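Report on the structure given below.
Left out: one protein chain. Kept in place: all the others.
Think of it as A, B and C in the order they're written, each chain with its own count starting at 1.
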Amino acid sequence: MTGVPLSWYLILSALLFALGVAGFLFRRNIITVFMSIELMLNAVNLSFVAFSYQLKQVNGHIFTFFVMVVAAAEAAVGLAIILTVFKNRETLNVDEVNSLKN
Amino acid sequence: MQHLWLIPVLPLLGFLLNGLFGRRLAKGAVTAIALGSVLLSFAWVVKTLVGLGALETAYIERYFTWFQSGDLRVGADLSVDRLTAVMLLVVTGVGSLIHIYAVGYMTHEGGYYRFFAYLNLFMFFMLVLVLGANFLLLFVGWEGVGLCSYLLIGFYFLKKSATDAGKKAFIVNRIGDFGFSLAMLLIVITFGSLDFGAVFPAAASKPESTLTLIGLLLLLGACGKSAQAPLYVWLPDAMEGPTPVSALIHAATMVTAGVYMVARSSAIYLHAHAAQEMVAYIGLGTAVFAATIGLAQNDIKKVFAYSTVSQLGYMFLGLGAGAFSAGIFHLVTHAFFKALLFLGAGSVIHALEGEQDLRHMGGLRTRIPVTFWTLACAWVAIAGIPPFAGFHSKDAILLAAHHHAPWMYWVGVLTAAMTAFYVSRAMFLAFFGEPRGHHHPHESPPVMTAPLAVLALLSLAGGFLDVPKFLEPLFPLSEGAHDFALVAISVVAGLAGIGLAALFYVVKPGLADAVANALGGLYTLVYNKYFVDELYDAAVVRPVETGSREALWKGVDAGLIDGAANGVASIARATGGLLRLIQSGNIRSYATWVVFGSILVLVAIGLVGGGAR
Amino acid sequence: MPASLWPSWAEMLRFLPEIILTVAGTLIMMLEPVLGSRSRRGLGQFALAGLSAALAAAVVADGSPGPAFSNMLVVDGFATFFRVLVLAVGILTVCSSYPYLNREGASSGEYWALLLFSITGQCVMASANELIMVFIGIEISSISSYVLAGYLRDDKRANEAALKYFLLGSFATAFLLYGIALVYGAAKSTNLAVVRAAVEKGEAPLLLVGIAAALMFVGFAFKVSGAPFQMWAPDVYQGAPAPVSAFLSAGPKAAAFAVFLRVFMTAFQGVSDRWAPVVWISALLSMSIGNFAALRQSNLKRMLAYSSIAHAGYVLVAMAARSQSGSAAVMFYLAAYALMNMGAFAVVAHVAGKGERYVEIQDLAGLAQRQPLTAAALAVFLLSLIGVPLTGGFFGKFYIFKAALESRLIWLAVLGLLNSAVAAYYYLRILVVMYMEEPGEVTNGLGPLPLGLKAALAMPVVGLLVLGIFPSGLLDYAVKSAKFW
Partner (left out) sequence: MDVILFLAFAAIAVVCAVNVVVQTHPISSALSLIGVMGSLAVLYLLLGAEFIAMAQVIVYAGAIMVLFVFVIMLLNAGAESRRGRSLTAQLLGIPGFFALLVLLSYTVLRLFPDAAHVKFGGFTGGSAKDVGKLLFTEYLLPFELTSVLILIAIVGAVVLARKELE
């Protein structure tokens, strides 16, 4: 058995990334939209780890680690922002947050 | 060291003092500062020129390196050569006279200190423009005078039309500046320098196509500043400003900046024939076109405004025909008689308490005699009657035009006749016949009439200053022979114009009673001089204006002129729907655009081949 | 290479500005609870002191240039330039925020701390030499900016601005990150110099590097609000508190341009034939969209937002030149731009009044008669934005278009100049309203200019005039520093 071609991992990563994008575009709930971003970040992480395997380096893992930290910080701040939006508007529908426009 | 820097800095000081403290200063102090700075500057010009002597070559003072990047070094350098000397005398001399006049004219206006502060600032920039030894300093002055012109036009800012006129001037000038900046950048790329002393000697060795492009772009800039077709539209509107401003900025100095710039760049134009030819065409076209419109204006300042446009066209014709010195000569004499015309008009308006409509004037000859007699000097000067100022310079241009292409001469002569006609018409309507208004005219104070007298003298005798001879080291005199027949024809044309105007506006009314019964209908036709105007307006001006708007200037007058104002605004309106679609305020839509943008970027980068760098 | 855990002093020195900022930010958070409500107001001054100290440190650090912390960051002229720039932006922001927050009754230590942290991130971006540092710098800067945008959390507009900024910003960052992953896979490293070497030696497939560059382009163009990724900017600048909008349009943008330039001119230098056309188009789109959209705005903040998009377009023109003089033009322009935009927003913050009720252009009517100096300052900023000589904006544009022409980008230069001719119109409208109209209710009721705002107006005015009259000093420095290898 020769194992799995690395490109499969990469394609999986691309697919998850694109699904994250789709989630951002199609979901109306702000929290789900935010989760779609997390999905995109996860997809990128998979690429990093896969490349790390190919290059026999740990650097990609470190990158993934930092992405996780960033994601955690983003989650804290992002959810706080979502909370204030909800408090002000009583809605979590992303389409209803559109008072600033041309 | 001649300390050239003092020449512009003195008015700048005047601006700073009046601008910062003018509100708290007594009127007398404001006047003293404003006048003093300009007069001192004039004195310094005279002292400098005396000190410099013959000025066979340019005298340059380098103060410091303004900026340097790579090989490009631009210094804060001022230079004086014979061309600059002429311009300096005109700017500070005529400028001083107009400042003196303005003291009387503006006495009763609000914002006295502000007005003089702006006026001094204008002088500063104009002197920088003239003295700068490189294109960048020229450009600084160029933009600066535009800004001041805008401020001064909008001086009566409570009048909506004044604000609009200011805006129009600014925008049209921006179009011109676009040409100028691009030309300047091209010069940097081509010559590696912006110094006149480095660029012009090298012009001969550069490809003609590049020079032509530079020349055309400079011409675009000049057209904006000097109100040449198709960018002339702002100047007639600019007459909304106070009359001294019209005289100083929109007749004598700023609007001639384009002429100065083209003459200064003569080395480029001499090696770019197409561009020079274009200068001649635009000049001639503008001269005829503006004169045609000027024939039927009823606002006295509008008559002179169109006349200015037309005369500037003459100067460009001279430049384009290769007679740079003739163009500058006309610039000088024009500064004298046109400043006088405007100041005289101001005096008339002042006497009639703000009346500007020729149809409500008349019979002023005896009421305000000083104004009349001084204006009469300008009148004969602009009409090209020998031996007065306008005759000499106009003649030089027409001869050069004949040498260049005979048909241009004939069109020029026709324009000269029209010029003589409309100025005479204005004079007759204002000063002859019966008073038609309900005013009690009074002569202006000496502080206003004294400058008029000086300018009148200059208008009469200014032609004997042999400017072309003086400029010979810079611009070789064209070898066109002084053909007596050609001179005679143009003089006759001028006289014919005056005669025709006299017939329409003076003689006929006198003959009226005698001819009235005999001619019946025809009599009414002629008697009613406004009918002539109206007929002319309907038969000539309106078709010319509409025709040009429809055919020739459609893209320009409707698209560019009203401006980048309305034109651009309508483009903006047209894109408004698209904008609303994109800027919908919806986060998901924005994200969709981000996704699409990224797809485009990916495709674009993926498709572009890795060509050789 | 078993590096010692304790870095050398030279390395610490190179990182000193960031250390000072972080310590100052943390101190503010620690001081706030122990201070009384009166002395809490002094925290703004403390932040100012921290920024000034960091500024001094940045200048000192420039004396010992070189890489630090295993090549994670590098101190060179370029880094110092942008560090000083963002720190100066920070100082101006503090000056204009201080009276603003007092007026809104929203003064608190967190604001200053977040501001300092955000600037820390921008300093990191300026000196980043590794994509990981780029990423973390961007995130530090962005996450604190998200919060700052929504700082007035009971204000619906600020709220919405924060949400939009946050969601779209994170979205774009994900693209950036994907690009970094591809770079890592292609070049086996994320160190800029190593990537550059790999591309030059042909070890990394050019097309792949190009694709990676494309993804990173999305992220960077978003951060600098370059078209077609500019949509967020008008909404966010309009909704955020005015001093924050000023900050966002200057600090993060300048820092983003710094990394944008550094990454594309080093790591992706080898594929510049591929990305240059994209930058070209983006520059043209940004200028056109920004200017034409700004023509239609009646809201000052929104108009300035569109104008800032247009100005990003001008900077992209210089970037498209792909030359040393182009990079120098980017630097010079951003410095001038930061000053004029900060100044203009400071005036808006002043006129807007409590709760930012007056942010229409018409609200400035007659300002020149009521507060001549404020109006004169705004006039200087607007003239500089137009690009009138003797202001910094003029030379900025001059260098940009000169660089573009030198690189034979003739059409881009022509269209750019045309664009800036159009732009004059909407800036002019403000001048007209300010100088030629009678004072309205808003300008009549305007309070005196607070000290902080005076400083926030005076400094940019002086700076712009200096840049306009003596541009050489800064330009020399920029040209010298615009070398990336």
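Rule of thumb we're sticking to: a residue touches a chain if its C-beta (ideal position, glycine included) is under 8 Å from a C-beta of that chain, and two chains touch if they have at least 3 such contacts.
Quick caveat: nothing in here was measured; it's all calculated off a predicted structure.
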item: Touched by the hidden chain, restricted to displayed chains; value: A, B, C
item: Of C:A47, C:A61, C:V75 or C:I136, the residue in touch with the unshown chain; value: C:I136
item: Those residues of subunit A which, in the complete complex, touch the missing chain; value: 1-23, 25-29, 31-32, 34-36, 38-39, 42, 45-46, 49-50, 52-54, 56-59, 61-62, 64-66, 68-77, 79-84, 86, 91-96, 98
item: Touching residues (missing chain, whole complex) on subunit B; value: 581, 584, 586, 588-589, 591-593, 595-596, 598-599, 602-603, 606
item: Residue numbers in subunit C that touch the chain omitted from display; value: 1-3, 5, 7, 15, 18, 22, 25-26, 29, 37, 68-70, 72-73, 105-108, 110-111, 113-114, 117, 120-121, 124, 130, 132-133, 136-137, 139-140, 143-144, 146-147, 150-154, 178, 182, 185-186, 205, 207-208, 211
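What we mean here is this: only the chains that are shown with their structure count from here on.
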item: A-C or B-C - the one linked by more C-beta pairs in contact; value: B-C
item: CA centroid of subunit A to CA centroid of subunit B, Å; value: 64
item: Subunit B and subunit C: spacing of chain centres that average the CA atoms, whole Å; value: 42
item: Chain centre separation (subunit A, subunit C; CA means) in Å; value: 26
item: Of all residues in subunit C, the ones touching two or more other chains; value: 163-164, 167, 171, 234-235, 293, 296
item: Multi-partner residues of subunit A (at least 2 other chains); value: 24, 33, 94, 97-102
item: Parts of subunit A lying in touch with subunit B, wherever the complex brings them together; value: 21, 24-26, 28, 33, 94-95, 97-102
item: Of all residues in subunit C, those that touch subunit B in their complex; value: 163-164, 167-168, 171-172, 175, 206-207, 210-211, 213-215, 217-218, 221-222, 228-229, 231-232, 234-235, 271-275, 277-278, 281, 289, 292-293, 295-296, 325, 328, 383, 388-390, 395, 398-399, 401-402, 405-406, 413-414, 417-418, 420-422, 424-425, 428, 432, 435-438, 470-472, 475-476, 479
item: Residue numbers on subunit B that touch subunit C, as the complex places them; value: 65-70, 72, 136, 139-140, 143-144, 147, 154, 157-158, 163, 166-167, 170-171, 174-175, 177-178, 181-182, 185-186, 188-189, 563-565, 568-569, 571-573, 575-576, 579, 582-583, 585, 587, 589-591, 593-594, 596-598, 600-602, 604-606, 608, 610-613
